[in-house]
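Here the complex is missing a single protein chain, while all its other protein chains stay put.
Let's turn to chain A:
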Amino acid sequence: MKTIQFREAICEAMSEEMRRDESVYLMGEEVAEYNGAYKASKGMLDEFGAKRVIDTPIAELGFAGIAIGSTMTGNRPIVEYMTFNFSLVGIDQIISNAAKIRQMSGGQFKCPIVFRGPTASAGQLGATHSQAFESWFANTPGLKVVVPSNPYDAKGLLKAAIRDDDPVIFMESEQMYGDKGEVPEGEYIIPLGVADIKREGTDVTIVSFGKIIKEAYKAADELEKEGISCEIIDLRTVRPMDRKAIVESVKKTNRLVVLEEAWPFGNVATEITYLIQSEAFDYLDAPVVRINTADTPAPYSPVLLEEWLPNHEDVIKAVKKVLYK
């Protein structure tokens, strides 16, 4: 094992896959000469050259579409969005083309492409720069959605995403790029669609994904001191969702809290809640509680942003609520 940063895990995954497969290239704003806005492609221009590590102008619609088009003649692009907030400029290409080409062409064309970059909030960036669209993308048949929470998962999942023959939305976080974690020296792949039990526990199941899961860890540490044992499930892949893992855990703990950094209306937590009431209704000892951001655009002011974001205290309260404590 070796210890690397999240950004290095991303870089290793992309570089290893590009060494392995000539048809893979990386495209996006500042990915080449600047080494990535968050340095996730550091050194890749030097290794692979400008043909395969491609700087684009600010033209999210155009380069998304061009990358998607190139899958039709044999490429397997990785498109970096500086953040997924800016993917909205190009989202028509993702939803109307990438997600549908295969089905509409009767299976003649596959669309092996990865769109990756940071999602959700990253400090006081205001309303346009603090959005989480996991549920938007996950709502779209034809797409897969992956949201890792640590370097190990990020590397293994990104390699799987690049090898996947369908379009994958791969969502990171500005606030995770510096996180360190252990990864094996050798190659490994983590299959898409498989959740990971990050902590085993008996009293309550907490389902989460992405950087906000750290709030669940903090909460679980504190709750443990009070003798409450939390099982924490990291979805890792939002679509396809590992329904079995969630249902089995809830059947064991009989209680569920879902933690998601996103707006509440029709989000991923809503989907999980529906799943549990339909598949494990008789096992539930309390109504499911979900924890989200406020139902508003992100505010800038630090005091309001703190209120807007979910935190570990919210998780503790939610766990106690489902335990009637």
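Quick note on the criterion: contacts are C-beta pairs under 8 Å (C-beta built on N, C-alpha and C of every residue); 3 or more make two chains touch, one makes a residue touch a chain; residues count from 1.
Operating definition for what follows: contacts and distances are computed from a predicted model.
Colleague: Leaving aside the chains on screen, match the unshown one to its UniProt name from "DNA mismatch repair protein MutL", "Pyruvate dehydrogenase E1 component subunit alpha", "NAD(P)-dependent oxidoreductase" or "tRNA N6-adenosine threonylcarbamoyltransferase".
Modeller: Checked against "DNA mismatch repair protein MutL", "Pyruvate dehydrogenase E1 component subunit alpha", "NAD(P)-dependent oxidoreductase" or "tRNA N6-adenosine threonylcarbamoyltransferase": the hidden chain maps to "Pyruvate dehydrogenase E1 component subunit alpha".
Colleague: Which candidate, A:191, A:240, A:287 or A:302, sits in contact with the chain we can't see?
Modeller: A:302
Colleague: Please identify which residue in A:66, A:125, A:189 or A:323 touches the non-displayed chain.
Modeller: Final answer for the missing-chain contact: A:125.
Colleague: Sort through A:214, A:251 or A:321 and give me the one touching the missing partner chain.
Modeller: A:321
Colleague: Can you list where chain A touches the absent chain?
Modeller: Contact residues on chain A toward the absent chain are 29-30, 33-34, 37, 55, 57-62, 85-86, 88-89, 123-129, 264-265, 289, 291-297, 299-304, 307-308, 310, 314, 317-318, 321.
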